[in-house]
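Excluded from the complex is one protein chain; the other protein chains are retained at their positions.
Coming up: subunit A.
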């Protein structure tokens, strides 16, 4: 412990004359009572100039997906976007590929010879269509609304204050809504406290992905993504083609078994092709849920509703005689065409664009999490600054009772800090804040199991998540600490380095005296 402190001390007080710039990483091992830590040093570069300059002058600029504030995973340099929990998606993929693979390997040769070679061809087409639409649904942006820039957020707050008056009763002001009349129906637009915008009609905040999504249908764990405006048609095509594929495989495997059992007997036929038995079982259990789901979504498309609206009964006549769906075009055909063949809007979040230094960054979420990477858009970042931040972070984590007044500074998603999976911090050590990285590396080890994953047996039974009405997504702070949603974490300002220095020193002194 004392060695570590000395190491931090050395890092902090690197004399200006020293030419090497040190970069250090550290890891925290959870569950070990003594909080043993390793400190690794790796020298980046030697420079004759002052170490306050970044060693990587031509440091590559960050892409927007790297500083994306939502809880998404990005792959292929931002081209692929998925939710954080993708385990069930892989299960879906495995089930489809294995079942189809078994069908093509064991049943198709017999069927092609006995009946017609068109069977494997049609099966192949269906299978590729299913895979294509599944991947398209899972990998595309569902229609995420980017969060408001600080200027926008401030402007909205001002307007809301003018509208509500300046009375502030209670800890949190009442939920903010705006009423709008659409085709004769009064629709309430809710204010999203996380994204700091008034949600457009039909948009909703997905608590799992922590994004507002346009025309939010539901979050589908089987697909590993939200289903929204931009990928609803792919989702529908997926479940429709999967229904056809399931029925197709089921029917032809049964045919195969029946034809074989005419020659050999039922039990011999089953013994000869055990794969067929597996396929029948999988298909039998899948067909009910998938066909049911396809039927349900066909109804939704025909009436131009989202799953969300249907579950809530937003346009149900039970609410009132005058209640009707203002978005419906009147007839089923137009509704279907609009949903499936309408124009496909482009992604609003520009994942692969570069973060420009003068671009206004979105306002940080007010649930006590600072997007460090989003604010620190300057390309020059001194490693000494990182040193100071890491030190501050560790001091905070280790000596919270001593440093209760300090605000934890969240680390940027920086390539020079590879240990960020550990930086998530154990819940017990960080009552003040849970740092959430802008990218999706699963770093919160104490995350509770998602409720939707408790239904693995029922394929196609979607966990219909009603959109989060609360200002901040409930249960997303894994240790459930209500951090005071009005906490606005201070941005790290390079100009306040000196104060950080002082704080760190103070912290060090306190620690060393323990």
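FYI, a residue touches a chain if its C-beta (ideal position, glycine included) is under 8 Å from a C-beta of that chain, and two chains touch if they have at least 3 such contacts; residues count from 1.
Everything below uses one rule, namely that contacts and distances are computed from a predicted model.
Visitor: Can you work out the missing subunit's protein name as recorded in UniProt? Choose among "Kinesin-like protein", "Golgin A7 family member B", "Histidine-containing phosphotransfer protein" or "Presenilin".
Guide: Per the UniProt record, that chain is "Golgin A7 family member B".
Visitor: Using the touch definition from the top, which of A:164, A:183, A:268 or A:317 touches the missing chain?
Guide: A:183
Visitor: Given that one chain is not shown, which residue among A:63, A:136 or A:352 touches it?
Guide: A:136
Visitor: Considering the whole complex, not just the chains shown, which residues of subunit A touch the missing one?
Guide: Answer for subunit A: residues 128-129, 132, 136, 145-146, 148-149, 151-152, 155-156, 180-183, 187, 189, 197-198, 200-202, 214-215, 234, 237, 326-327, 334, 337-338, 340-346, 348-349 touch the chain left out.
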